[in-house]
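Input: a single structure, listed below in structure tokens.
One chain of protein is taken out of this complex; the other chains stay put.
Naming follows writing order (A and B), and every chain is counted from residue 1.
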Amino acid sequence: MATVAEELERRDALQGIGCSRKRKEDPRFVQGKGNYVDDVKLPGMLFADMVRSPFAHARIKGINKEKALALPGVHAVLTAEDLKPLNLHWMPTLAGDVQAVLADEKVHFQYQEVAVVVADDRYIAADAVDLVEVEYEPLPVLVDAHKAMDPDAPVLREDIADKTEGAHSKRVHHNHIFTWEAGDKDPTDRVFEEAEVTVKQEMYYHRVHPSPLETCGCVASFDKVNEQLTVYITSQAPHVVRTVVSMLSGIPESKVRIISPDIGGGFGNKVGVYPGYVNSIVASIVLGRPVKWIEDRMEHLSTTAFARDYHMTGELAADKDGRIKGLRVHVLADHGAFDACADPSKFPAGLFHICTGSYDVPVAHVQVDGVYTNKAPGGVAYRCSFRVTEAVYVIERTLDVLAQKLDIDKAEIRRRNFVKPEQFPYDTALGWQLDSGDYHTALDKVLKAVDYEGLRREQAEKRAKGELMGIGLVTFTEIVGAGPTRTCDILGVGMFDSAEIRVHPTGSVMARMGTITQGQGHQTTYAQIIASELGIESDKIQIEEGDTDTAPYGLGTYGSRSTPVGGAATAVAARKIRAKAQKIAAHLLEVSEDDLEWDVDRFKVKGVPGQEKTMTEIAWAAYNNVPEGMEPGLEAVDYYDPPNFTYPFGAYLCVVDIDKYTGQTHIRRFYALDDCGTRINPMIIDGQIHGGLNEGFAVAMGQELPYDEEGNSLGNTFMDYFIPTFVETPHWETDYTVTPSPHHPLGAKGVAESPHVGSIPCFTSAIVDAFSHLGVTHMDMPHNAYRVWQKLHELGLDKRD
Amino acid sequence: MAKQHVSFKLNGQQVDVLVEPRELLVHTIREQLGQTGTHIGCDTSHCGVCTVDLNGQSVKSCTVLAVQANGGEVLTVEGLADAEGLHAVQQAFIDEHGLQCGFCTTGMMMRAYRFLQENPDPSEEEIRWGMSGNLCRCTGYQNIIKAVQSAAQKLQQA
Partner (left out) sequence: MIPGGFEYHAPSSVDDAIRLLSEHEDAKILAGGHSLLPMMKLRFAEPAHLVDINGLSELKGISLDGDTIRIGAMTSENELIASEILQQHCPLIVEVAKLIADPQVRNKGTIGGDIAHGDPGNDHPALMLVLDAEFVIRGPDGERTTPANGFFLGTYWTGLEEGELMTEIRVPVFKAGTGYGYNKLKRKTGDFATAASPVVLSLNGDTCSDIRIALTNAGPMAFRAEEAENLLRGQVIDEALIEQAAQKVMEACEPAEDLRGDIEYKTHMAAEMARRSIRDALARARS
């Protein structure tokens, strides 16, 4: 008779769901045997480098390639003229716009690609870049999004000048991209007119950049003999890249192989198709040799997918007890020179309309106006879950403003407005259905852990002494796991995801998914899911991703979608295998299927001890002894179309002390409670939380990519772009609750972006709170010492008597 | 420019290469000598992913010319493990989940390796300061600190 202890032992041996097992991918990384794109070396490989524009807006009068071509070791110098016959000088973006692959007659942002040189090695290529002579005629520059739709604003996009139908709406101005709305305008406006209290806060979510430590790059290799194209690429979405490349090049998808090998961090920066990739592919096809392109850091920060640049106005209507009656949000979205956002195609503002947050908001309206400027293209990136960073920022900040106006404690006002547990699944006023949540419990747990009341008392004492201490509080709900194919597609391909699992005769497993890890630990976590579903040790389960020749079609990894969608596909595929295994077990044990029950790693005949078959035994039988009419083998595929998104949530609290003479902020404490539903590997979750919090800290406290009036990109090296070191980074405290998702096969929601989404408004909230007794309701990021000092200097707090 | 002959020990083995004077040591290690464990992450000597051990010191190999390594000894991540297995630092990074994407990890471990020889029993604050030349985006540093502490303990017991 199996004891509880014995059953636990068998479960532990699996190292499945819930186990903080060490990662299976680590041994190769710690031995320097990772395989990143720049590690790839193919015979005959050449190196590509880009000639880039020093001007933000200019006409190209002429390009002289002579000197560059004369340099020994240079094989080609290509410009838009060379790409025109192939119709590749422009390419479609994921947001329904087009983007120049090489500048066609004019440049639209500083460092835009103007020509590509291909040479024997990167040293010669760098020399050749200096030798290409480009003559520019500078044009007036537009960098202020607020001026983009002025009547006399410079025309940026001459290529679509007469296009009045945009991809998402009518275009009312040559610099207008789209206007997008969600919710109900008239009822919302009425609520605001009639409300007892209203607040309005303008806030700027500044332009930043995900900056993974590995920059973007690829090795493109066109095999002339077999007419096959192979591209090693830093991509978070290899199958999408394959489809796009096939569409652009005319090479059938079956002859295009995209390989995302090991990727040194993605964070949403490696989703789009960059001109560098297309140029390398063209060069490889033209020259018949592999071509490698690896950008350097300055190119990376200046031209690849930036994040945010949302000018937001948040408004709340409420009663005098702080109960929200309505939400109104307007956004001016600065997309740079091309709308290259990686959003699901129907959502030009991503999932921004999750901005009702964790609160029961009866009516709401959101409007987003997108505009062009002379800056690098993009907007959706950096652990944002498709603009959820912006959405959570606007609701959390505006709610704090309401709390301050009514003199209601910031925790209390949240309690009064939370969606209650019994209201789930909850339909928001902007069209989402929150799957599950327990916001009160999460908040209470955090407040108790930090002794919130004690902190408020301490703050009062410090204020009496003229010291600046702030407490920031954020209770966020975010939306991940894009997404149901009826609403979510990338260039027309529905955002399902997939898993293919095969059990070998001797009981080990090979599985492939359509997602692609960039450090999230998929080789471990997917193995853990399969281990728990199939009763096979996760050590015996091999996970592969990223090679489009072998992996089933998937939409990739970004927006925290791997666990919600890929993880679901994995569980469902595994359950298909277990269903077949049950039939085989019944056949082996000569009972009916209904006589069997599943116990950790084996099927047992109910009520007959000793009559059992382990999955390993069943695996062997699958290849030589299956029931009449059943085909041999033990494998399954699942393409999972999620019924809904998932909605992880959390409560974060931050305590800061500000030096009133320098503006420096010391993060005294950061307490992060996350609820991502079922937790697959707690150790990995904690690692993700630490990382997301650190990136949030960087964004809130120092990162910025400003432009001057000439459109010069400032701060585009690590000299200025704030990447915190060990010394600046605070100690992170993590906690959790578990509220499973009712619609997910495992109840799991995804977690990696929550810490970034939630921490950024939390830091802001803390810093503003340090000044709130002086009437300050908001301060824009980044909260570097310089900017904080400007506020305290303005308030006269640094005066000495 | 004419190439020069440079000779040094790489992970205990003598190597000979021909380099232009401007060739950066990191490129020599990665491309001529095929040891791609050492990575490149920036252009301004900030990130530290290129850290190697040169003549007993942690240096950023992207800011050292290959010619400057002539006659010296270079240790990279490929030389950390020995016949008996992984180095204590490598094992500690696995044990404490001190890595995620792995890109900063090799330079991080090379620095930890040398740091623990400079300071075998460091406090958390000393670890933060001693490792401040290496950036990471994925881990938030917290588990790397635990890894260094774990390695320090193991190395002191040995």
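A few remarks follow.
The working rule: a residue touches a chain if its C-beta (ideal position, glycine included) is under 8 Å from a C-beta of that chain, and two chains touch if they have at least 3 such contacts.
Computed from a predicted model, the values in this text were never measured in an experiment.
One of A:D130, A:E453 or A:D549 touches the chain omitted from the figure, and that residue is A:D130.
Among B:G79, B:G102 or B:G133, only B:G133 touches the chain left out of the display.
Not every partner is drawn; the one left out touches subunit A at residues 122-123, 126-127, 130, 296-298, 661-662, 664, 702, 704, 706, 714-715, 719-720, 722, 724-728, 784-786, 789-790, 793, 798, 800.
Of the residues in subunit B, those that touch the hidden partner chain are 1, 4, 20-22, 24, 40, 43-46, 48, 51, 57-60, 62-65, 67-68, 111, 115, 129-133.
Following the convention adopted for this analysis, only the chains that are shown with their structure count from here on.
The part of subunit A that touches subunit B in the complex is made up of residues 22-23, 25-27, 29-34, 36, 38-39, 41, 121-123, 211-215, 262-265, 267, 296-298, 518-521, 683-684, 686-695, 717-719, 723, 725-727, 729, 731-732.
By the touch rule above, subunit B contacts subunit A in their complex via residues 20, 22-23, 27, 30-31, 34-44, 46-47, 49, 76-78, 80-81, 86, 90-91, 93-95, 97, 99-106, 109, 127-129, 131-145.
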